[in-house]
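Contents: one structure, followed by commentary.
With one protein chain removed, the remaining protein chains of the complex are shown where they sit.
What follows is chain A.
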Amino acid sequence: MLKAQDLHLTFNPGTPIETQALRGMSLEIPSGQFVTVIGSNGAGKSTFLNAVSGEQKVDSGSIEIDGIDMTRQPVWARARHVARVFQDPLAGTCEDLTIEENMALAKMRGRRRGLSFAVKPVLRDEFRAQLATLGLGLENRLGDRIGLLSGGQRQAVSLLMAALQPSRLLLLDEHTAALDPRTAAFVLELTVRIVAEHKLTTMMVTHSMRQALDVGERTVMLHQGRVVLDVSGKEREGLDVHHLLEMFEKVRGEALDDDKLLLS
């Protein structure tokens, strides 16, 4: 499914603020797997996610999705295979467009856009049914500008939008981090449901170790731009947050600053 090999990426090379964000990052995700990605600030989580989505070009290495080399493809060309939910709830939707127009846009993700009307009655029914599953009453507000919705509501719609069109890979970039705890829990629950329903291959970046262990079936820890821990199955089931912290300390060979990880 996703095959990232030996990715290297350096920001501002040759300047005093040079940062090696990815240093030989490799990760393979088989079809249908739900992987959570953790790591301290600057470990390369978001950079890796951006490299996979195409927002960030890598210096070397290769990214394959379903056997197709995507390393040099622009974001919009990868969108056929990759769906994405951003950390910022405002980033994933167009505030000037209505709920149904946003969903219509996502419905055509990665497909040729022609001159037929974007919102058709049959689509409207589909959107309405999808929105009803959220239980937020949005099914009656299809024609409202999405800018009128709260951050949590917009994030929930973003998730629905990501699943409107079959994709090979769903990328979640700390998509609950900007929400209040109750809304975050709701969005996370929705994530698990949608991923299970559509059997999506998913990579979720998170700041929360608790979340990383509770959700999905495999957890990967990044440090200094590469994978330092990769647990799944039985080994992962027995793990708790303090185990992760110990492992992290071990691989790093130095004491860990708890605050940096923003435990919750």
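A few comments on the model shown:
The criterion applied here is as follows: a contact is a pair of C-beta atoms (placed from the backbone, for glycine too) under 8 Å apart; a residue touches a chain by one contact, two chains touch by 3 or more; residues count from 1.
Heads up, the rule we're going with is that contacts and distances are computed from a predicted model.
The listed options are "Transport permease protein", "Pyruvate dehydrogenase E1 component alpha subunit", "Cell division ATP-binding protein FtsE" or "Inner-membrane translocator", and the UniProt record of the chain not shown names that protein "Inner-membrane translocator". When the missing chain is restored to the complex, the residue among A:106, A:149, A:187 or A:244 that touches it is A:106.
From the options A:96, A:125 or A:180, the residue with contact to the unseen chain in the full assembly is A:96. Of the options A:118, A:192 or A:229, the residue whose C-beta touches the omitted chain is A:118. Considering the complete assembly, chain A touches the hidden chain via residues 53, 55, 74-77, 79-80, 83-84, 86, 91-97, 101, 104-106, 108-111, 113-119, 145.
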